[in-house]
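What follows is part of the complex, with its chains left where they were.
The first chain written gets the first letter, and so on, giving A and B; residue counts start at 1 in each chain.
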Amino acid sequence: GYGRFGAQYVEDRGVGLSDTIISSRLRFNVDATTETDAGVTFGARLRFQNDDGDTQTVGNNAKFSASFSGFTVSVGNVDTAFDSVALTYDSEMGYEDSSFGDSQASFFAYASKAIPAGAAGYMGVAATYSFGDANFYFSYVNPDQRVSTLPVGTNEEVGLAFDYSVGQFKIAAAYTADAAGIADNDIAFLGAAYAISDVANVGLNYYDNGTIAGVDVGDQVTLYGNYTFGATTVRAYASDLEGASNTAFGIGADYALGEGTRLSGSIQSGFASETVADLGVRFNF
Amino acid sequence: GYGRFGAQYVEDRGVGLSDTIISSRLRFNVDATTETDAGVTFGARLRFQNDDGDTQTVGNNAKFSASFSGFTVSVGNVDTAFDSVALTYDSEMGYEDSSFGDSQASFFAYASKAIPAGAAGYMGVAATYSFGDANFYFSYVNPDQRVSTLPVGTNEEVGLAFDYSVGQFKIAAAYTADAAGIADNDIAFLGAAYAISDVANVGLNYYDNGTIAGVDVGDQVTLYGNYTFGATTVRAYASDLEGASNTAFGIGADYALGEGTRLSGSIQSGFASETVADLGVRFNF
């Protein structure tokens, strides 16, 4: 898991609210595995996550998995294809690993914390296959497995994804039908990154963010890059969202403290030109 | 602890409900012990259990214990005598370890998950003594230790049990007065099992399931057996419950995958001829 804490600034956070707060997260993963005689590894994961503003810490719903020579099947609170594919979160920055350049679409993902009572019937099945430098992802989520017929407008979510590295190039693609269980909310992602050198990377992500209640969420293009000199990595991105009034962008920097610990900060501007900034520490354990 | 997941079928589960769902459970036990200079071991256990249909994972109430040369005293969320005695659950089958042949009586047992707010005063004391191949069990549960006088109709539950192995025979007996804290709900269990050979076992369990609100829950007799060939174990049982319209029965099979992991399935028919079935994997860690 990891811990992180620092100062988070959100311009005009709300009436009577403080723009700057101390924002923190502690995440513990509890994993258990056993391997059968034939070499199949069965595993289970539970996560305990505490964020600033919480009043307690409870575990999330369980994820079960069975793995055999690069092939993994998961059941329960699974990692979905759209959320697992490479590159899609590579424009993130700051100690909170955030970016307006992330997909603005709605889709299901692994739930790190408790879910609402109405989501108690959520059940996912996922499969991943790794072959050399290629990864294939499939996920299926039933928003409510308890009922024999889902409500009108709610469907099972089905996702497919793929990523591949070759030399200095990495590419990724994902497609999810009825994303977040919303009928006809079909979303897509295409990403490509190029390692200019050992210390410099650029990437371009394209998202079709789907349609919710007849309203197109809009296509989105995010361009990002980073450059490392010594212990310092500087990062930047710009993201254009169809229908948004402004282009979002961000600049950030990490300072590596060793052993996976870093001091990170960023200043970002959103699609409505709102400014957010963060500065803090993140450490892994 | 252990993990299990698979498909669970319940015939006519309910109006608008799906008969077949993915049913799962993840159970983590957190144990801590320390041994004094005189050789007494003090211990404590907390359990975190997540089942399909849950929205989060919380720990249960604590069990404390002190052990010395075969004698163990427990306090808190204790294992009760009726729930701990040997043989009583030996007709269970499938990856969910279920059986209609289990006692249909109401009695207190170790609570794996959160308990209702009204049960916050629940307090148990239990003792077990192991001597050679014999085990003795005692448990006392106060349904609400906070109040000076329990409500009318509610009593402390007191249970006694015993099991013993000799050669190919194993026998077990249990008696609990005011089971589940219900006044005059006195329940009993007698069980015997015989190992025909290294790979074949048969057993017979008799239950007096007590009386609740003046209504006799009925006597129950369960006959069960299992036979192992190679990695496969087949299981069967039939259970007759006084006053029930039908005899319950089940057939099941386990396929051992090694390291305590097994693929298990069962088809069972209940006392009202309702059919249930399960097929899945269970693994220990």
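Quick note on the criterion: a contact is a pair of C-beta atoms (placed from the backbone, for glycine too) under 8 Å apart; a residue touches a chain by one contact, two chains touch by 3 or more.
Since the structure is predicted, the reported quantities are computational estimates derived from the model, not experimental observations.
J.: One sequence, 2 chains in place: how many copies belong to the entire complex?
T.: Number of sequence copies in the full complex, not just those placed: 3.
Throughout what follows, only the chains that are shown with their structure count from here on.
J.: Since chain A and chain B are copies of the same chain sequence, what is the angle of the rotation superposing the Cα atoms of one on the other, rounded to the nearest 5°?
T.: In degrees, rounded to 5: 120.
J.: Approximately how many whole Å separate the CA-defined centres of chain A and chain B?
T.: For chain A versus chain B, the centre distance works out to 41 Å.
J.: Where on chain A is chain B touching in the complex?
T.: 30, 32-38, 40, 42-44, 46, 58-62, 64, 66, 75-76, 113-117, 119-121, 123, 125, 145-149
J.: Chain A touches which residues of chain B in the complex?
T.: Against chain A, chain B makes touches at 1, 3, 5, 16-19, 21-22, 24-26, 28, 48, 50, 52-58, 257-261, 281, 283-285.
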